[in-house]
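Missing here: one protein chain of the complex. Every other protein chain is in place.
So that you can tell them apart, the chains are marked A, B and C in the order they are listed, and the count of residues begins at 1 in each.
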Amino acid sequence: METLVLHKDKLKDFLKALGDVRLVAPVTVAGKTQFCEVADIDAVELDLNNYTATTKKVMFPQTETMFAFRSTPDGVKVEEGGPAPKTVVFGIRPCDARSFVTLDPLFTKDFNDPYYMKRRAATVLIGHACAEPTNRCFCPSVSGSPAGTEGLDVLLTDIDDGFHVQVVTDRGKEAISGAKSLLTKATEAHNKQKQAADKASAAKIKRSVNLKKMHEILPKAFGLPEWKETGSKCIGCGICTYNCPTCHCFDIQDEGTPYQGRRLRTWDACMFSEFTMHASGENPRHDRSERLRNRMLHKFSYYPRNLGFISCVGCGRCIELCPVNEDLIQILNTVREVCNE
Amino acid sequence: MASKRIGVYICHCGVNIAQNVRIDDLRAFAAGLPGVRVAQNYMYMCSEPGQEMIRKDIAENRLDRIVVVACSPRMHEPTFRNAMKSAGLNPYCLEMANIREQCAWVHKDADVATAKAKSLLAAAVTKVSLLEPLEEREVPVTKTAMVIGGGIAGIQAALDIADSGFKTYLVEKDASIGGHMMQLDKTFPTLDCSACILTPKMADIKNHPNIELLAYSEVTDVKGFVGNFKVTVKRKPRYIDENICNACGSCAKYCAIAIKDSFNAGLSKLQALHIPFPQAIPAAYVIDPLACRYTREGTCRQCEQVCKDLNAINLDMQEHSIELDVGTMIMATGFEPFDANRKPELGYGRYENVITGMEFERIVSASGPNQGQLLINGKKPKEVVFIQCVGSRDKTVGNEYCSRVCCMYTAKHAHLVREKLPDAKITIFYIDVRAFGKGYEEFYDRVKGEEVYYRRGNVSEVYRKGDKLICRGEDTLLGQALEVPADLVVLAVGLEPSPGARELGQLLKLSKSPDGFFLEGHPKLRPVETGSDGVFLAGCCQGPKDIPDTVAQAGAAAAKAIIPLAQGMVKTETMVARVRAEACRACGYCVDACPYDAIALGEVRLGRATKTAAVVNEVLCKSCGACSAVCLSGAIQQSGFTDDQLLAVIGAIGKEY
Amino acid sequence: MDATKSLRAIAREVLGREDIACLIGYEKGSYGFRAQPCVLTEPDQADRLIFSPLCVHNLTNYLTLEQIGPLSKADIGKGKIAVVVKGCDSRAITVLCAENGIKRENLYVIGVHSPGVVDLKKIERRFPNAVEPAEVSLEGDSFTITCEGETASVPRSELVNAKCLRCKNNVPQGCDVVVEGPEHSMEDDFADIAALEAKPLEERAHMWQEQFSSCIRCYACRNSCPLCYCSECILDKLRPQFVRRSVDFPENLLFHSARAFHLAGRCIECGECERVCPQDIPLMVLNRKLARDVKELFGYEAGADPEQKALFVTFKPDDPNEGIL
Partner (left out) sequence: MSSFEPKIVAFLCNWCTYAGADLAGTSRYQYPPNVRVIRVMCSSRINPAFIINALLEGADGVLVSGCHPGECHYTSGNYMARRRLVLMHRMLEYLGIHPDRFRMSWVSASEGAKWAEVVTEVTEAVKVLGPNVIKREQVWMQQSL
């Protein structure tokens, strides 16, 4: 598709030209960079390495009211959420964009999840290639790239005077159509700059993991004593799962009183002991190492076998944020080593 | 959880509720609430037909939860529980919404009161659906009573209980029973000799087969609950075995150490080895260890030598404690006269001819230091002034209350002065004269007729001028300043709670009213009961009283204390704390927080394993819920007030309906 | 490096003993500036141990877990657990023992006089590209940092964890053996707390609303806390449900305030909750506020005295009546 160029100075005009949409972009709130609905375009920040918070919540909010109910003299009244607003996510990283590609089959294969789907359909993703991948990034190991376009509608890459704009899909083209006057056609020189930038950033990624046949190795490693040692360090929090762009487990709850309340769904995490707790009091995943093992197997064995994708996009957030240095790369490398594969 | 079948009953309370709350609105609202099968209203739900309505619906509609929307649960909760019980329903599946005291009576606007009633009703329905049936338990009663305090109140109460056939312990802190009444000379208005009417009762105590007198002893700890108290009594060493001593008095002749005679209000001396007063019960001598040369310095032991044959004296006697099981207890700890030093402007302590009413009693008593002669510094006073309300009705000393006896004892004193000194000039300063008892007004009238000058007004100062005291005040009837000279000033000191009773009250978990005296269960309807089941009040520990009122109240307290003993069983608390051992982390917070030592850590079985967890002694638990709030994991929960139930109520009560 | 050497010697001795089941310590991490907790059971593993300013974790957190390294629930209790503690960490043991969370006789406490640990977020911002395991030591008033083949020296104050700048006492209490080093102690002046209190109420409300709204309720603060160890957390339960599963400002406010309150008089200010928070919520600004007030109002200090009863099960009749009508 088209390749265009946006001058640095025109970025704000470009964002304004996206029209009457809900704009979600990185802004600083309470001292932290978050992907949030943007009220003030001046607040948008694009110069950070990577973002702690994932953009998963745009399609799959942490808390979602499915419907609310109220008992009235005329019976119970039920109120459902309306359609998703037209949304543009601006500045999303290629790994995060790619995460939706891996999530799509989950929410559509056996059953079309209306909540995810309505947002997915209403959202355009304008990505921003990573110029400075971090010391825990490993997207190439999971077939990604700091400049990958999978899942994106438009990709911006930093070049000398501004941004190289690669239109990936028709939806992308449509979304930026209002900004036509701000964009110029990319020249060969621009495209070369973009290629150089991609190459440079790819070269900065130092960490890697060999995932060859990992979906077959892991089940064999199920009984290894090493899980106990690695897993017992885990403190059972939800940092890795909640910050993971591809983790997608949820819980459904009714909240309120018998007179009024709502049904909602919230994120849940397989690292919590309650996750598998049975009503009887029995918990089939007895301890933290079994839970950690499950997460590894789910991402690198069960999910790929069932849905065709590794459930990891190599963003490395789980590695960076883990309070006790549980390191997915180290764990998988150890598994391969111990299994002599 | 099977859905509940709730019945809602709205009471009109005549017009009390109905005039401010729209009953029909409320009933329609109730009928629409989740789980409500029946919603009815009636003129008086507490009446027999009202209760019958509930019983009938329980039977016909298989109701399993009842909400009564009426008055305070403090009023009629037992009524409706009984109604439910008789209909075969667990009485604890009841919740009351208090729309009378909290709605109809305090909010005039019917819209507002009805709206509020709806949220109270909705909260009650929410809570009732979460209530669980609870089991009532009974435990056997130790058929023994204890009376603390050996004044006239304690003596009377002990005799009454013992006469009904129950063993009674009478605990007295001093070496003899008798209390303040024993110190009085005459009693108003009949002028009986106080000792003459008291000593026969004291002898009865000594001789009663059902009474065990523990004199010179103090209660130091109380554990348990009604029917099953465990009381620790400290027996102070008297150094003379009261069971052997025949009160011959030979030993006392050899004791050279003099101490103040507290029985004579410190106006005379006696020996460190002494009998408190001649008619003392137990009729035995006692040694004051703070004064005795042997106990202080380790030498002497002369008395022991004197009593060699009888061998009643044992100077090595040690303090020891005994533990007694009792079913009920009566507090009869009496009063302490107001300390006149706290009113320095009246000259007490500074001038020796300013004395208190109690000192006056001893001076005029035939058994007193002067053998009944009214002499001050060896001379007969010519002018005597009485000042009433010293330490009573006086906010400056923190006593707002009337001590109830001072008006009458002052009248009695004036009469005694007149009897002994026909020519003396007698003036009484008063604020009001309260002569409310039988024969009191007549007595007051009589005293007034004996040339006793009643001057209405406070004395602001007593000072010395030459050899006279001058009482300066104001006659508020005449509106003029007044200075009355006196040779003797008698301060009619009021009554204050006995300081030693304070700790005891805490042991027994008794509340105090603002005046510092113990608080009765209800000012009208439970005048001798307390907030602690099985503990009753007699005499001045509940408030100032004269002797007839004290004796009457002691009898009432005895009757109340006998009830559980006669019944033989008492009900224990039902809404007790329960522990879910799985969640308990055995930190022991609840153990420390429980005011009743009802919780301990113990090993409990959980499936096949055992685990250390909190264990509640349901008999000791008093259902305060303190444990439930300090438990971090929510493992311990007060039945009927669980986190789950209270959170649901919070949710329901905060909403608009 | 001396601490590391001493620690290894102690570990070799301790792990050879019959009565010791395992040792919880620190070892080299997987990349960059990370160190990680480890559980050793054999004397020949002793050389894995390290101690450096990268040893940020409070290892006492593991003492109450259902599984410690290779030891399962059934194995724990068969022998003593040796644990490496810094000054702040050691106070957690005092509180845990006082409330029966652990039994002191089941522990072998190895104390280290820590000169201060780094703030990982700060050091990683300064040296963002560290992939190979870096080394950090404290020499005088500066950290010496060896990272990706280069050595740098940075003043201690620039990279040290803020909690170490107000360290009450770096001498661990109640230890069986101590690796000694320089001692320091000071009084927290709570100046930051007072400054926040001095701000208008609306400003504080706004600040906490922003902070708590950003919370994703990953429970890392709770799970990293050595004193949050209930086998069933009341804030997880559905019956009774204090905190709902919705993740939003009201629930998060309730969660964090309830947690802070559960820690009142218990929090020993190791700062783990704040360190691990992926959203950088200043949780210690709340916990320390309570610690200061508890001291001011009730003269009570968490972990100060092994014999003291819990804050909320004791009282004085003359406790302040502040604000009561």
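The working rule: a contact is a pair of C-beta atoms (placed from the backbone, for glycine too) under 8 Å apart; a residue touches a chain by one contact, two chains touch by 3 or more.
All values reported here derive from a predicted model rather than from experimental measurement.
Trainee: From the listed residues B:M43, B:V112 or B:A203, report the one that touches the chain absent from this view.
Mentor: Residue touching the chain left out of view: B:V112.
Trainee: Touching the absent chain in the whole complex: find that residue among A:Q34, A:T63 or A:S311.
Mentor: Per the contact definition at the top, the residue touching the missing chain is A:T63.
Trainee: If the hidden chain were put back, which of A:L264, A:L297 or A:V335 would touch it?
Mentor: Answering carefully, the residue with contact to the hidden chain is A:L264.
Trainee: Against the chain that's been left off, what residues of subunit B make contact? List them.
Mentor: These residues of subunit B touch the chain that is not shown: 72-75, 98, 100-103, 105-109, 112-113, 115-116, 119-120, 123, 506, 509, 511-514, 519, 531, 575, 593, 595-596, 622-626, 628-630, 638, 641, 643, 646-647, 649-651, 653-656.
Trainee: Considering the whole complex, not just the chains shown, which residues of subunit C touch the missing one?
Mentor: The list for subunit C reads 196-197, 201-209, 242, 244, 246, 248-251, 253-254, 257-258, 260-261, 264, 286, 289-290, 293-294, 297-298, 311-317, 319-325.
What we mean here is this: only the chains that are shown with their structure count from here on.
Trainee: If you average the CA atoms of subunit A and of subunit C, how far apart do the two points sit, in angstrom?
Mentor: About 31 Å separates the centre of subunit A from that of subunit C.
Trainee: For subunit B versus subunit C, what separation do you get between their C-alpha means, in angstrom?
Mentor: Averaging C-alpha atoms per chain gives centres 52 Å apart.
Trainee: Using mean CA coordinates as chain centres, what's the subunit A-subunit B distance in Å?
Mentor: From the centre of subunit A to the centre of subunit B is 71 Å.
Trainee: Which positions in subunit A are in touch with at least two other chains?
Mentor: none
Trainee: Quick check on subunit C: which residues sit in contact with 2+ other chains?
Mentor: 241
Trainee: Under the definition above, what is the set of subunit A residues touching subunit C in their complex?
Mentor: So the residues of subunit A in touch with subunit C come to 29-32, 34, 49, 52-53, 62-63, 132, 134-136, 204, 206-207, 225, 228-229, 232-233, 235-239, 241-243, 251, 253, 255, 264, 266-267, 269, 272, 274, 286-289, 319, 321, 323-325, 327, 329-330.
Trainee: Spell out the part of subunit A that touches subunit B in their complex, as residue ranges.
Mentor: Per the stated touch rule, the residues are 71, 73, 256-260, 281.
Trainee: Under the definition above, what is the set of subunit C residues touching subunit A in their complex?
Mentor: Spelled out, the residues of subunit C in touch with subunit A are 29-32, 34-39, 57, 61, 65-70, 72-73, 124, 128-131, 207, 210-211, 213-214, 216-220, 222-224, 236, 238, 241, 244-248, 272, 275-276, 278-280.
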